[in-house]
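Every protein chain except one is present and positioned as in the full complex.
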Amino acid sequence: MTRIDGRKENELRPVHIVTNYLKHPEGSALIEQGDTKIICTASIDDRVPPFMRNTGKGWITAEYAMLPRATEQRNIRESAKGKISGRTMEIQRLIGRALRAVVDLSVIGEKTIWIDCDVIQADGGTRTASITAAYVALALALNKLYEENKMEKFPLTDFLAATSVGIMEEHGTILDLNYSEDSQADVDMNVVMTGSDRFVEIQGTGEESTFSHEQLLELLELAKGGIQQLIQIQREALGPIAEKIGQ
Amino acid sequence: MTRIDGRKENELRPVHIVTNYLKHPEGSALIEQGDTKIICTASIDDRVPPFMRNTGKGWITAEYAMLPRATEQRNIRESAKGKISGRTMEIQRLIGRALRAVVDLSVIGEKTIWIDCDVIQADGGTRTASITAAYVALALALNKLYEENKMEKFPLTDFLAATSVGIMEEHGTILDLNYSEDSQADVDMNVVMTGSDRFVEIQGTGEESTFSHEQLLELLELAKGGIQQLIQIQREALGPIAEKIGQ
Amino acid sequence: MTRIDGRKENELRPVHIVTNYLKHPEGSALIEQGDTKIICTASIDDRVPPFMRNTGKGWITAEYAMLPRATEQRNIRESAKGKISGRTMEIQRLIGRALRAVVDLSVIGEKTIWIDCDVIQADGGTRTASITAAYVALALALNKLYEENKMEKFPLTDFLAATSVGIMEEHGTILDLNYSEDSQADVDMNVVMTGSDRFVEIQGTGEESTFSHEQLLELLELAKGGIQQLIQIQREALGPIAEKIGQ
Amino acid sequence: MTRIDGRKENELRPVHIVTNYLKHPEGSALIEQGDTKIICTASIDDRVPPFMRNTGKGWITAEYAMLPRATEQRNIRESAKGKISGRTMEIQRLIGRALRAVVDLSVIGEKTIWIDCDVIQADGGTRTASITAAYVALALALNKLYEENKMEKFPLTDFLAATSVGIMEEHGTILDLNYSEDSQADVDMNVVMTGSDRFVEIQGTGEESTFSHEQLLELLELAKGGIQQLIQIQREALGPIAEKIGQ
Amino acid sequence: MTRIDGRKENELRPVHIVTNYLKHPEGSALIEQGDTKIICTASIDDRVPPFMRNTGKGWITAEYAMLPRATEQRNIRESAKGKISGRTMEIQRLIGRALRAVVDLSVIGEKTIWIDCDVIQADGGTRTASITAAYVALALALNKLYEENKMEKFPLTDFLAATSVGIMEEHGTILDLNYSEDSQADVDMNVVMTGSDRFVEIQGTGEESTFSHEQLLELLELAKGGIQQLIQIQREALGPIAEKIGQ
Partner (left out) sequence: MTRIDGRKENELRPVHIVTNYLKHPEGSALIEQGDTKIICTASIDDRVPPFMRNTGKGWITAEYAMLPRATEQRNIRESAKGKISGRTMEIQRLIGRALRAVVDLSVIGEKTIWIDCDVIQADGGTRTASITAAYVALALALNKLYEENKMEKFPLTDFLAATSVGIMEEHGTILDLNYSEDSQADVDMNVVMTGSDRFVEIQGTGEESTFSHEQLLELLELAKGGIQQLIQIQREALGPIAEKIGQ
């Protein structure tokens, strides 16, 4: 049985990444994954947060937001509400944590890289697409640092991408859920993996539902296939910079 | 003496407007005016604010924000600060007020149109370009209402666009300042006008400076010329919808 | 046709300014303009905001508030709401900007003058009356600095006052609107001018309305006449200090 | 040994009360007690807070604030800080509680009286002077209600005033402390009493100090004398309305 | 190699659960797991949040906090900071989501169960111990509802408990990390499982680290063993109520 948009269970939506989409940031990428569109930027700041001072190491932190009309119904801006939702906080903590796993922070030195992921249009999978595109923006910004400072080592130790997988009653396990699938899925899992097939983060949730050990293994297998394809797309977007990663 | 980007004193930057840029909103427009890029959306909400209830009339309200890295230096998000700056409030009040001047609110009935202007990339003139593009998004959304509800009258009574003008020591009065010009100008003025050359809003400010009656008249003349060109661009972007305006 | 309070179109309400109304501030003034009563104070702080440090120049910043029962209906305090309204922010930014236009900030040195305008009773025109009275409080505080520090130059370069003008259907253009007139006016304009008839700020707005070039010129002419009278009243209130201004 | 301003230990500062100081509120009073100046207003609201609904009884609530430059050093506005200090909350809870003790809330019916006490100039004793003047503003507002609604009973059951008393090493127990005395006192006590010499509130505090039973009795005796004088001043300010109180 | 507190790799810390620890809540439990001590309560509220109205189903929501001195260093209270941290939000969302997976919300009807987890003393694993104890408090509260309303079905469909597992360089995979272990672990994973060995939530994170598929399988095996023991302890704490679960 084909999915609502005609995809197979193990098929990603079409993915396009535009590098250097904006003129001001040190690195930026626009990702379109199906109807999900996100602008990710990486900004270099010559200070680190207090807990990193005098460690000789850098830091990477992320923020995530949606335009009010990225969604079917207009959302109230978090600036107007005066506070950030729990969902937003979870996502931005996840993005920062994931990226830090493939960066050698001691190579960067005491700098902070601010990652901003702003969802222009949302159709499911915004947190995983944010990670995939933020990785590209980060690589571009780090390459600038690397070139300008004539660093000895490129600070990225591996590739990194993310995908959602899930379980729907009528389809079983599926890859890269769009919004309509996500809102009906029994189990929703986000997986972040490196270019060498190692896990950085697994977040699997049965909302009013549960899943078995066998289902878990199937989900992880699907995720691995999707992430390998996404890393190939990142590689193409980055061109010669890709060669420096993990060296 | 030519301006920093080679323009003449009375020359606008190149302006492009993409209509229906996003899939969810009732109306949307992406404007590029030089390096300034803004996404404007118009969302229809079937409720009005408390002070408009039982008046039989609609309301138009606007919000404005910048992506953190729309600018040369990264800005802290207003959602992270937990409050909206005075500058943001001034701009969103201005946008809402300006648009309401050319809408027959009694034709709309008790609905609110939410205008969202999100600056993707900033290079001066973001508040005036927001008004110019928000007008287009609004026209698209109102056309949807007009068609769906088979209204007898199109709710827009006139065209509306905005521009900045200013005074710089080395150039005298100039039209459509970019960021570099704006930060050096002695006098900065924003003008909102209709398609029939009437003023909706004039905000002229000498920051640590003043200006004479003669200079004011020159500034207004420049603004009028720029706004007439902007309205021509709106007209082209809107196509057949443009014919309904002011009928 | 006479106005609701019997004035002519080009007539100000009676204006009284009491200097040094309070004992603690370096400068203070109580203004009564018709039934509008405002206490303005100027406080000298030996620090400047971060963006002015090491520039050798001073800064002037303003805050504006209303007592809860300054108005016909009681307002909720902004401290109780925990945030400042857009209207308040616009007004306090306007007051600070206007005053800075006639102060030689390099003469003051790295100090901040805090202007506080607290409306005790409101009957229209509170932002313009605030500017007129804040100018007097500022002159008193700067005179104290001038005398104590034996400055070579008096820091005020010119006089400065403000008025509202507007358009009402039954009266045409009118000067110095009271609350009742303001709430019915089609066009509302605030004008800030110097003692040498130069503009510092023009803010003209047609709320759900527009105005022509000819109407604009009439409004500016009325404003100029009113401001000249207000400056004469400031001159009398300041006595011998007035002689030092612009020297 | 005479006090810093020449008063005797049991002497109040000069007290003046101006009734109906403002035009909008239902009741208002300006009190000057030495150099302390406070504007108190009473506003009638035709709703009660949720916990009083359907009880048939009214409510009285108070807010208190200082102008930024009421004091020697400028205070940051609580609206700018976005929160109300503990000191302000304590004072406004005290004022409301004290006034409610002499009002027959069932006579008022389901209305709220909002008391606003805004300190224009502070020189000690602002919370007690607020109570004394708020009582007058309240009496004026309740008289308006009484007359308009032709109530059978006047809602005030007694007079009410407040004073501070304290202990200073060089003076022993003293009445009505000014700011300079207050900041040096070992013990500070605020007493609220009725016209029939009954206590409504006693708040005595030894800041880094303590006091004996004998000292307590002396303080209460001083307070009683001061409050009797303040009630006489209220009586004169209220004129014929005073006759209705407690009837 | 034994662990810092002498445990084996697959050994839980000693766990004690006191039921009905407080007198006011419908259900409450104090859990001590090693030096971690948490009070969990379940409160029944006869309303549901807006998004559940008219669905005929209930809702379960959780809040989590730490006493300021639950930890080695004193934490600033979130009430004093005026906002809730991202970590707190993540934890309370996790607790609520986990519990909802084993409750038949349609049996409860339109009621909300508020779960409060307050950490009295923290030594690692507070989020998983919160889930384990909150389940017990929830069972007690639901039993009260069940008995009082003579429900036909007990609303809990299965047991539910949670544990942390992790990877430390010197120990490999370990069960139930204390604070000292947690702060040195390369990989940290929280697992929530039911009494029938099904997953409800898996959150595995390599902070500046990654993990392989084989390590993941080992971690899950350890977690399963720990959770089975925790469920046995819950069973004993609940006594006869345990018999009703899943019937």
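Per-chain numbering from 1; labels A, B, C, D and E assigned in written order.
We take it that a residue touches a chain if its C-beta (ideal position, glycine included) is under 8 Å from a C-beta of that chain, and two chains touch if they have at least 3 such contacts.
Because the structure is a prediction, the values reported are computed rather than measured.
**Q** For the chain that was dropped from the view, give me its touching partners among the shown chains.
**A** D, E
**Q** Check the options D:125, D:166, D:204 or D:226 and report the residue that touches the missing chain.
**A** Final answer for the missing-chain contact: D:204.
**Q** Using the touch definition from the top, which of E:45, E:158, E:186 or E:221 touches the missing chain?
**A** E:45
**Q** Touch as defined at the start, partner being the missing chain; which of E:59, E:114 or E:154 qualifies?
**A** Final answer for the missing-chain contact: E:114.
**Q** Return the single residue from E:63, E:158 or E:221 that touches the missing chain.
**A** Going through E:63, E:158 or E:221 one by one, E:63 is the residue touching the chain not shown.
**Q** Could you pull out which residues of chain D are in touch with the chain that's been left out?
**A** The missing chain touches chain D at positions 83, 85-87, 89-90, 92-93, 97, 100-101, 105, 189, 194, 197-213, 216, 220.
**Q** Just checking the interface: what residues of chain E touch the absent partner chain?
**A** 22-25, 28, 35, 39, 41, 43, 45, 63, 65, 67-72, 74, 77-84, 88, 114, 116, 118, 120-121
Following the convention adopted for this analysis, only the chains that are shown with their structure count from here on.
**Q** Over the chains that touch one another, what is the least number of steps taking chain D to chain E?
**A** 4
**Q** Shared numbers divided by all numbers used: is that above or below half for chain C and chain D, i.e. same or different?
**A** Same-residue interface.
**Q** From the C-alpha centre of chain B to that of chain D, how far is it in Å?
**A** 52
**Q** So, what's the distance in Å between the C-alpha centres of chain B and chain A?
**A** The computed centroid separation for chain A versus chain B comes out at 34 Å.
**Q** Roughly how far is chain B from chain C, centre to centre by C-alpha average, rounded to an integer in Å?
**A** So the centroids are 28 Å from each other.
**Q** Mark out which residues of chain E touch at least two other chains, giving numbers and ranges.
**A** 83
**Q** For the protein chains shown, what form does their contact graph take: line, ring, star, complete or other?
**A** Graph shape here is a line: each chain touches the next, no loop.
**Q** Every pair of chains that touch: which are they?
**A** Touch list across chains, by label: A-B, A-E, B-C, C-D.
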